[in-house]
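To start, I am sharing the structure in question, which I have written as structure tokens.
A single protein chain has been omitted from the complex, and every remaining protein chain is retained in its original position.
Order of writing sets the chain letters: A, B and C. Residues in each chain are counted from 1.
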Amino acid sequence: MNEIMKLMDEILAFTEERDWDQFHNPVNLAKSIAIEAGELLECYQWSDRADPHAVEEELADVLNYCLQLANKLNLDPIEIVRKKMKKNALKYPVEKSKGRSDKYDQL
Amino acid sequence: MNEIMKLMDEILAFTEERDWDQFHNPVNLAKSIAIEAGELLECYQWSDRADPHAVEEELADVLNYCLQLANKLNLDPIEIVRKKMKKNALKYPVEKSKGRSDKYDQL
Amino acid sequence: MNEIMKLMDEILAFTEERDWDQFHNPVNLAKSIAIEAGELLECYQWSDRADPHAVEEELADVLNYCLQLANKLNLDPIEIVRKKMKKNALKYPVEKSKGRSDKYDQL
Partner (left out) sequence: MNEIMKLMDEILAFTEERDWDQFHNPVNLAKSIAIEAGELLECYQWSDRADPHAVEEELADVLNYCLQLANKLNLDPIEIVRKKMKKNALKYPVEKSKGRSDKYDQL
């Protein structure tokens, strides 16, 4: 079994042990990802330099909820990132987007 | 090489090919995670039922930026989630938190 | 009638005309505020310089949903900001917080 599947099993065991599955429906997980993303951003609220330990913990929380949502929706986290990158490669062809941060509809 | 490291290499190649590394500093990646988390939440804005394809794409974007931030900060995404879960296990002991959605300081 | 109450009435008329009140419960409004805050942040995703017109529109969307949530909960938007500032004045006394961006529990 690969590493990420093993981790997902550990997350599910953690959740089941606490009988938290009842709270972890997709909409609550989507809210949780946004909430934790806000806490991660808080590390950088007033400065570009953040406490590395705080960043690590908040990033872990975002990832944890992302993996839970992926699991809930039967999505393979690795595959969906790869698939979306293929789509992005078409939206952002190298020759047009090189060195530019513009959105695809502005290129 | 494990699956997630392979994916991270693909993401980095995508970014380097476009010379986007200049934009992808930690604070911009933290902003990007929050922005994409907002787009993911938008799938569930008015209803608990969301378009599965849209959710898949937005979740992929959140994960992509999370992996980029982890890479930038030399963090192993699997390990930080595991480490944070160990901490959460202490904050949320099974006997106290079972079946409850309260925050640890309210248990 | 003061300006902000007049605006709130206009917002409510807009919503009622479209029969959108059924969607605008507190939790959906809270999600909407976070979603629009993400779109506002997107204006600053890769640079500290943003398109002023885009910022204006996204800020307007955040404010609109904030006023709707205040109305839904019978809160006076002016009064709650004033009340919270009084609390913040105690958490951040001038002598301790002057020129520092630290959180109150770090002062």
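Everything that follows uses one rule, which is that a contact is a pair of C-beta atoms (placed from the backbone, for glycine too) under 8 Å apart; a residue touches a chain by one contact, two chains touch by 3 or more.
As the structure is a prediction and not an experimental result, all values here were calculated from the model.
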Please provide the labels of all shown chains that the missing chain touches.
-> A, B, C
Where chain C meets the chain that is not shown, the residues are 2-4, 7, 10-11, 14, 17-20, 22-23, 25-27, 30-31, 33-34, 36-38, 40-41, 43-44, 48, 50, 52, 55-57, 59-64, 66-67, 69-70, 73, 75, 77-78, 80-85, 87-89, 92, 94, 97-99, 101
Across the whole complex, the chain not displayed is touched by chain B residues 31, 34, 38, 45-47, 101
What residue numbers in chain A mark contact with the hidden partner chain?
-> 23, 28, 31-32, 34-39, 41-42, 44-46
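Assume only the chains that are shown with their structure count from here on.
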Could you grab the centroid distance between chain A and chain B? Build each centroid from C-alpha atoms only and quote it in angstrom.
-> 2
Touching two or more other chains, which residues of chain B qualify?
-> 23, 31, 34, 37-38, 41, 44
